[in-house]
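A protein chain is absent from this complex, but the other protein chains hold their places.
For chain A:
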Amino acid sequence: MAQDNLQVDPIQNARVTWEGCSVLLDINDSDRLVFARLTSGSKLKVGNKNCSLQPLIGCPFGSIFQVDNGKEGPYLSRIIPFTEDDIQEKGNIEMSGELKDNRAIVDDNKAQNLTGEDIDEMRRQGATGNEIVEALIANSATFEKKTLFSQEKYKLKKQKKYAPKVLLRRPFSRSICEAYFKKYPARIGFLRVDTLSLLLSMSNVAANSDVLVVDMVGGLLTGAVAERLGGRGYVCNTCFGDSPYPMDIVRIFNFSNEICRRIVRASLTDLSLCQNGTFQQIDQHQNARDMEILSNEQVSSSVSTEDLPLSSENGISELITDATLSPANKICKAPKAGEKASQETLKWWKENGFSSLIIVAPDVDPWNLVKDLLPLLAYSAPFAIYHQYLQPLATCMHNLQLGKIAINLQITEPWLREYQVLPSRTHPCMQMSGCGGYILSGTRIAAS
């Protein structure tokens, strides 16, 4: 498309928060993950306390905050992470040849001499969370007997309860995808971050490309593509039928107006009015399949309305949008993304074709989508289709082979394993995601 010369997008790559910016709050080492918009009025509930998010405005991403008790109640105060001494200490714990073991420890709940009332009293007197943790340790009959490793664990557990930490994170496709995958994987069709990364690479998404997407995962895919476009080129979110698929997740990204302007919608009907190079003839069962699309759509749209929007009812727990945090105080209006594609743009796509296609439609038979969408793709353009199940992709691949419309076809399944790396204690993490789904990738060829 015609390109205007823009500067580096200052909002997208900002390193410091501002009033109205969207953030990811990681509470107690990802025990809780909350998306929030920072305004002077927005509040976050940590433990049983409501804290204003005002102190987070103007802080660098990566900052850590702790709940402190002030005269006007609890507030979030910035803490500077461990100094080098702490690291030394931590290293020592990890290195020291441990002599103790836990044979002498009896779990009878009598080890702690401080009562709940004692702690409340300390709080009333203005003790900080860390002071309470220290007191708990001092009053624990068993702490000294514990191994260094379990002492550390004990301390961490108490810290989480009495001195919770809030880490300020940038909402990027990496962190957004991981947060959803961790807390609500069904809402993003179990699309793991490595799988999402592969889709973006395999379909050659880059600034200035025109990317056609079917995004039935709440806008995660659309947002991830828009992030890579950086305000150049377009991501066109298409739908079958008239009602567009929700894309609320797009609002979690900090997109400038220019980036938002590059996120557009167009229905399949809009796109295929004067299609270039059809291959309808290979599909003799057009009518039967159209029926299937309808029924599939019903399935998926009912899923989306129930599951996808980050409603305020769910908001209290984990993933919250700005709506719940600052109902009355929307200083910075969420940017508008997803306008209908202009006639001019549609015409341009018809003449030139899209440069990439990505489909993430967990509940729809991919072949039903691909047979209509592939003709909209420029010759030699790559595509990538995600599905949770292997079989529909296998069938789709087979049909594409028969139709002679795409080559370089491959079905891949990513496998991701995380490791704990510690001195003498390195091993794969106990938890891993068993399935990141499957991808069918390929390249469209010219009609011969």
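Following the convention adopted for this analysis, contacts are C-beta pairs under 8 Å (C-beta built on N, C-alpha and C of every residue); 3 or more make two chains touch, one makes a residue touch a chain; residues count from 1.
Everything that follows uses one rule, which is that contacts and distances are computed from a predicted model.
A.B. asks: From the list "thioredoxin-disulfide reductase (NADPH)", "tRNA (Adenine(58)-N(1))-methyltransferase", "Alkylglycerone-phosphate synthase" or "Protein Abitram", give the UniProt name belonging to the chain omitted from this structure.
C.D. replies: "tRNA (Adenine(58)-N(1))-methyltransferase"
A.B. asks: Check the options A:229, A:341 or A:358 and report the residue that touches the missing chain.
C.D. replies: Here the residue in touch with the unshown chain is A:229.
A.B. asks: Provide the residue numbers of chain A that touch the chain removed from this figure.
C.D. replies: 1-3, 6-9, 12-13, 15, 60-64, 80-81, 84, 87, 90-91, 170, 172-174, 193-194, 196-198, 200-202, 204, 206-209, 227-233, 276-277, 285, 288-289, 292, 351-353, 355, 365-368, 378-382, 389-395, 397-398, 407-419, 421-423, 426, 438, 443-446, 448
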